[in-house]
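One protein chain is absent from this view; the other protein chains keep their places.
A, B, C, D, E, F and G are the chain letters, set down in written order, and residue numbers restart from 1 in every chain.
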Amino acid sequence: MRILISCVLLVILSLGLVFALEQAPFGSNQIDNADKPGRFYLNQGMEKTGAANVVTSVVVTYRGFDTLGEVTILFIAAIGLGAVFHSRKKVKRYEKEKQSASLILQTGCRFLFPLIVLFGTYVFIHGHLSPGGGFQGGVIIASAFLLLFLGCEEKKIPMKSMNTVESLAGIIFVGIGLAGLYWGESFLENFLPRGMDYMLLSGGVIPIIYIAIGFKVGAELAGIVAGLIERNP
Amino acid sequence: MTLGLLLIVAFGGALLVYLPGKISSKLRDVWAVLVALAVLLGTATFYGKSVHDALSYQFLGLPLVLRTNDLSWFFAIAISGVGSFSIIFSLSYIKNRERTDFYYSLMLLINASMLGIVFAGDLLSFYVFWEIMSWATFLLISYNRGNALPAGMKYIVMSMTGSAAYLVAALSLYAKYSTLTFSAISTQITTASPGFTSFILILGFMVFGIKNALVPFHTWLPDAHSEAPSPFSAVLSGILIKMGTYGFILFLYVLVGFHQFSQLAWKAVSLQSVLCWLGAITIVIPTFIALMQDDAKRLLAWHSIGQIGYIILGIAYGTSLGVAGGAFHVLNHATFKALLFLCVGAVEYRTGGVRDLNSLGGLMRRMPITFIGALIGAFGIIGMPLTNGFVSKWLIYKTLILNQDPFLAFAALLGTWGTLLSFYKFLHNIFLGQLPEKYKDLKKAPTSMQIPILLYSGIIVLFGVLPGIPLKIIAGFVTSFGLTPLNVNLWGIVSETGTLNTINLSMAVVSAFFAAWVVFAFSRRSVPTTAQDTYAAGASIPRDKYQYSVEFYNPLYRMMGRYLRDVVDEFYGWLARVTQMTGEIVRRLYTGDARDYVLYIVLIVAASIGLKIWWPT
Amino acid sequence: MIVSIFLLVIGAAIVLCLIRLIKGPTATDRAVALDTVTTVTTALLVILALVFKRYIYLDVALVYAVLMFIGSVAIARFLEKGI
Amino acid sequence: MEESLEQILELSLTLLMLGGAVCACVFKDLLNAVIAAAFVSLMAAILFYFLQAPDVAMAEASIGAALTTAIFVIAIKKTKRVEEE
Amino acid sequence: MVERIFKKSTTRVRIFLYLFILLTLVWMALTSTLHWQELTAGVLISFILSLFLSKSYVGLGLPTPTVKTLSFLLIYIASLFKEIIKANIDVAYRVVHPKMPIRPGIVVVKTELKQDLAKLMLANSITLTPGTFTLDIAGDKLLIHWINVSTQDEEKATQAIALKFEKHLKRVFS
Amino acid sequence: MVAVLLIIVPLGLAFAMPLFNFVSKRIAAYLPIAAMVCNLILSILLLPSVMENTRIVILGGLPPPLGIHLVAGPLGVGLSGLISLVGLAVSIYAWGYIKQGAQDKYHALYLLLLSGATGAVLTGDLFNLFVFYEILCISSYALVAYLGDRNGVESAVKYLIQGSVGSGLILVGIAILYGMFGTLNMAQIAIHIDNVDSPALFLALVLLVTGFGVEAAIFPLNAWLPDAHSSAPSSISAILSGIAIKVGIYAVARVLFTIFGVAVVFQYVLLLGLATLLIGEICAFSQDNIKRMLAYSSVGQVGLIVFAMCIATPDGVGAGLLQLVSHALSKAVLFLGVGYLVARSGSMSLSSLNGIGKRMPVVCFACVVAAFSLVGLPPFVGFAGKFLIVRAALAGKSIFFTVLIGIVFLATVVEGAYFFRMVQTLYFKDAKRQIEYKKVPASASIPIMALVVFIVALGVYPDVLLPYLKSAAADLLNKAGYIKEVLG
Amino acid sequence: MHIAGMIAIGIGVLFLFLGSFGIVRLPDVYNRLQAGTKCTTFGCLFAVLGVGIVEPAWFWKALLVSLFVLLTNPISNHALGRAAKKSGVPLWDGSVVDKSRDFPSYANTEKL
Partner (left out) sequence: MFHQSTYFVGCVGLMIVGLYTMLTKKNLIKVIIGLSLFETGIYLLLVVVGYIQGATAPIFSRTTGSPAEMVDPTPQALVLTAIVIGVAVLALALSLTIRLHEHYGTLNLRKIRGLKW
């Protein structure tokens, strides 16, 4: 019964969606107009911000407020998870007969861990030059911590310093935004010189913000993973 | 003294009761009485004046108007009078109960809001005061706990329905005329279409019918009256429900105008005749239901409905005599019903909350003042000459007879018979007959209770003998409605077919009493026996059967009791149950299964798409 | 030209993996299929980078190579009741 | 590269993705469902790549395929593995 | 006491240097450029990261980075490459062959390597070479899945599977 | 420019929460208060200047059609003032109320919720609206489950599932709009939308309204509401009911009026609002669990607000906004008050609160006032709202609206019935047990009474709000004016 | 250079395909792992290096990718194989020997 009803509804929905999408004038003709943001970003984004990756300049400056919100959402998820899992009485460590990882895996993890972290750092530092950026880099770093968890369970993430990193990174983000308000004209404005194109030192505040985002996202996701793994029912 | 100031005193006094109440209860009592009397005095100063104040304070950009004229003053004085008497009565009645600050505050608040209603000069301020009155009344009805709670619920639900209807009516008027003041509306509404006028009037009937306990809307009243604290029952029955009457007069005569009203008809049925017949039904059926009641306050409550029928009948009839009768009956009913409730309250106070007619009896000697009060009140409600009830009923009968409406007249008469019968029962079962053993040591009612009782009795007799005093004011506003002017003198009223002269009547009645007394004094006396002497032929009798007043009108009850069910009440009960059940069913929508909820979301999107496909516009 | 054939062959490889993913009697089989898909995909991405002539796309492939390993390890650790 | 071949590849990848999605829907064993979901994520990432969105492809690969899978696996570990009837 | 601390610290410093060089190299490969900005950033980041993360390399058993070791490593890689190609052709053959000529089984082999990293490399090599696959490792024993079991004896299996890498690895990790 | 601080201050403080935690554990509870005081002052300072002409706050250095920007109009700043007022009251309340769980996390989440709400009402960019809406939603998911008890977690899960589906739909709608117009700026979309007639547009409208409707709790989408409101900690229920739903309504109104402005859909949404009203009230009527009853009452009120808004005249929208304010204040008081009642009596069933009014007079008095205000009795602010709604609905003199108003009143009567039942329970029923309840701490009674003062003051003199309502309604309804103000 | 690279890519792609084919064809998990590990690692290696050869500027990064693949793939496959063994996935019926009981941590498990 339920299956029938949902099938009928979904068929209507999908037909409507596909039909409407087919009818809609999507595609290239839409951003040709110069007052459309997309075209503007492509034409002038590089000159204004100095970031070769236009997506990055959009993410960090033009739509930087979205990014702030997005970082906030991850932050919410991290502390929300902490709040949900909080229990006053310390649950005694309840060990299901846990299989420890094989030596190969442990060694491999330990060997790879710094490399992956380095890679994550690379991704977010080069966010304005190549694909990737704060989130991707942060996720890679968090994944490195996840790997550490999976491989060698004796390694613990120092939650306190993670929190500090998270907090500091968030404050730096907001602070750069406010600095833009102070030295420039608007929140999150690019107030540093934009540097030479295609070089590491270009893009004004973008690398700085991306470093902050990278640290923040990495710390938050690592915190989330740690919270999930360390939950003992 | 302006109206605004008066209302501020009234409301302020009501809200500030808590302050002296925090200090001492004595101070609080004094404060309450002082406020009530101040309001009474203040109201009295407006006698004969006609004021129309547009306030500088505006609500939501709408001007508020306070106004007074004969009509308002007439009601206002009744309100503040009944109010202050009840406050005085409460002094001892409420003394040992909890939350007395609350009680006084609400009593004063209700008085103040009723004053506001009658002084209001526009529909908005009317509504504001009306609503304040409604919720304050609700709180006070519920004051007694227990059975009072469902009574309060019934009251407030019906009252809210009414105020909703009022709001629709008022704002429809606003939408049409962009004003809410009475004067502006009344000048403009003459051009309205009959449909619109009847829409407004039907809504108005609903609103005021509910407050007035007109028959299809009466069901809240018996419960509410009987369960409220007695001094408040007096206010409730005496004056609060008359706010509905005021509203009727307002809508029929002030806003719409009687001429326009009488022409509203659908085929052969005119709105006026419907209203008259509703009044007649309201007289007869509740009166006979009252006959069956064993609870003193309930009995009085049902009679309130019956008396309201007279008022509505008089007002809806629309001759100047009828309106005068109805309006006068408002005042009269206020006095004698308040008096009766206060008497019951006194009895209740002394017997510890007993008001079951079957278990009382013979209190005449223990509480003589109360008895006299009850007697005069009963005379008043029956319409005995020498009491004011007689005058107003006479006016109404006269109207009916003059206009050759035998059925209505018969209905009114039937109502009087019923009243007579039931008040015989009432008096007998409480004050006459045998005194149960446990009430042997009953004391007299406290002074603070006796004062209002005596005052009311005095007023009843005074107005019965000198009806010209109130009738003069009534004649004033009746004339202003555009009806034929009334010719009033101190002793009565002069109409085209005859004159009411209370002097003659009084002489007749006094002589009749004298004759009766002579017969009574010289005939053989009956011997009082105690309840324990009842012969029971050795069988054990249930304890309550010792009283021979049990099941007073048993044969009558057996004869027609089954037809006297309150069908309307059952209907409302059914409605409430249906609502509840609907709720129970509708709640099943929230199945608790998250997938269903997602289904709803998808459903509404799909339904919108489907609608768009089928209904392309 | 020849690259398109390469791409199609890789597509076929992915289809085969999907078949194993659907059929695989045990969860391990499916995990193996997923792991294989990852490797195949990494190669695909690198070849696509060649097709699109964008050097920077190689980073994506690198991310694949690094991260899918973690996904597989997570599944494996779950299967051996390790987490 | 010819357009048609690219299109065929895109179409087939789309279909593969949908196939994976159906698997994720059908599998009773939650772990299998998670694996299928990771597969879907993978295919989606390739499609992003085809749509010239390397940033998104990277994010989808890193978040959708690795982290999400791991989180799901952990959650399954802490609860129940098999979808009960 | 002082000596022990010194010894330990030197180990840490050694590991730190190791990691630092490794990371810098990887960074250079990642950026594939020799521009000063990238190099500075790489050195800086590698320094910071190796400062914080060198703990993870403690006890891994890293070989001393001498020219000899490196050359042995290259030899090892070359032999590994050869084996890998062999393995692939072998597996491809078995897979494609319509009759699927396989005789799978699980055998145990022994190793004499001590360092964790060495064991890892051995296991990886075994996994990548013809028809063998490391299932588990415990102490000095490896559990091997063999696609074409030719002997069930532990010594002989060791001979057939592990020894060819072990000899190179021993030299690297000596 | 200052308007951006309305969002940044709570956000920054929430980010800094872990750092403050190193200084002292107790400091966490004061941060929301500080942030809200700051916001309140800012909004009040901004409001007069904003009334004259809307301020556009550029973010990221590009003027409106290109970058994100905040629209500090009368509506936005007014709503942010409301948010900070209720937020301030609730944060003072929470100071004494939240004693269990990870308190610093609670306060951080709470701050984020408020900044999300503020951002959502201020922003002028569609996607940014979505982001802030998500901040609001996600932090409320976490807060609903804050206590970690069975009901809380269960309702949070259900809330989350529905909310996520809703936000997914919003995203699809945004995608369609972006695809068609190549912009996310609401004003620019509004310009172009009149020139295009496409089924995709209708689809986008439906998806956006449905998506935001989940948070706004329009009828078939509101199943999360009773669960979440009844099982969250009471301070959170107050915020959810007082603010979160309102942001949803704001978003729906923005989409309907400013972006699309299509008259056909109004009637449809109006009927949905009416259904919401009826169903909410009827369900509340048959409830015994007091918080659940209040939650269903919120559903009903939402229906009323949506109904009023969809009359789609300046009067109607203004009335809806006044009702929104009144509901925010009253429901906050009710939930805050009931929070302590429930905590003291130990049960949420209505019958366990019998006669509690004598023992906890202040709280019960506040609850009664708020209940009266919700029912729409003078002299409380709810009356003004109801009055305006009826006036606006009847102003068109159409029979259709008269009938609808009849239905609205039917629902109001039902609402009155259960609220009066609650009043009776609190005051006029005999308590079964004679327990001495602990006194309510000042941290609870002060904010409650402050809100009560607002309810009464605004009820007696609602005219203070009238100019704001008028310009806020114009802000919503006057599409051309909005476009002109944003794009110059 | 270009042709050499293309050939390398071709070899890689071929082996990737063969590996996938093996995954489908071989009878049990362990055998599939053999195919999955060796062929795909090898194929990927060749494909990536081939690309590096075609575009010499990309060589270092391609090398890095291939090194990562070479390092991670055996480890993850080993982990999967171990998981299969630990979770008790049975061997194919045609298997000749199972010596896992000689191994310390499987000493007391049932013969699978």
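Just so it is clear, a contact is a pair of C-beta atoms (placed from the backbone, for glycine too) under 8 Å apart; a residue touches a chain by one contact, two chains touch by 3 or more.
Worth saying up front: this structure is predicted, and the values here are computed from it rather than measured.
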| item | value |
| --- | --- |
| Candidate in contact with the missing chain, chosen from B:His218, B:Lys242, B:Lys393 or B:Arg587 | B:Arg587 |
| From A:Gly137, A:Gly151 or A:Gly227, residue that would touch the chain that is not displayed | A:Gly227 |
| On chain C, residues whose C-beta touches the chain left out of the figure | 52-57 |
| Touching residues on chain A - with respect to the absent chain | 2-3, 6-7, 10, 13-14, 17-18, 21-22, 26-28, 30-31, 37-39, 41-43, 45-46, 52-55, 58-59, 63, 66-67, 69-71, 73-74, 76-78, 80-81, 84-85, 130-131, 133, 135, 197-198, 217, 221, 224, 227-228, 231, 233 |
| Residue numbers in chain F that touch the chain omitted from display | 127, 131, 134, 138, 141-142, 145, 148-151, 153-158, 160-161, 164-165, 167-168, 171-172, 174-176, 178-179, 182, 184, 226-227, 230-231, 283 |
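Keep in mind that, in the parts below, only the chains that are shown with their structure count from here on.
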| item | value |
| --- | --- |
| Set of chains adjacent to chain D and to chain F | A |
| Closest chain to global C-alpha mean, per-chain Cα centroids | F |
| Cα-centroid distance, chain B relative to chain G, in whole angstrom | 95 |
| Between chain C and chain D, centroid-to-centroid distance (C-alpha), Å | 11 |
| Chain centre separation in whole Å, for chain G relative to chain F (CA means) | 56 |
| Overlap residues in chain C, where contacts from two or more other chains coincide | 3, 14, 31, 33, 56-57, 59-60, 62-63, 66-70, 73-75, 77-81, 83 |
| Sequence positions of chain A contacting 2 or more other chains | 16, 99, 101-102, 104-105, 108, 111-112, 119, 123, 131-132, 136, 140, 143, 146, 150, 229 |
| Listing of all chain pairs that touch each other, if any do | A-B, A-C, A-D, A-E, A-F, A-G, B-F, C-D, C-G, E-G |
| Contacting residues of chain A [partner chain F, same complex] | 16-17, 19-21, 23-26, 30-31, 33, 35-41, 48, 61-66, 68-70, 72-73, 75-77, 79-88, 163-164, 166-168, 170-171, 173-174, 177-178, 180-181, 184-190 |
| Complex contacts: residues of chain G adjacent to chain C | 6, 9-10, 12-14, 16-17, 19-21, 23-24, 29, 32-33, 36, 40-41, 43-44, 47-48, 51, 54-55, 57-58, 61-62, 64-65, 68-69, 72-73, 75-77, 79-80, 82-84, 86-87, 89 |
| Contact set on chain D toward chain C in their complex | 1-2, 5-6, 8-9, 12-13, 16, 19-20, 23, 29, 31-32, 34-36, 38-39, 42, 45-46, 49-50, 52, 54, 57-58, 61-62, 65-66, 69-70, 73-74, 76-77 |
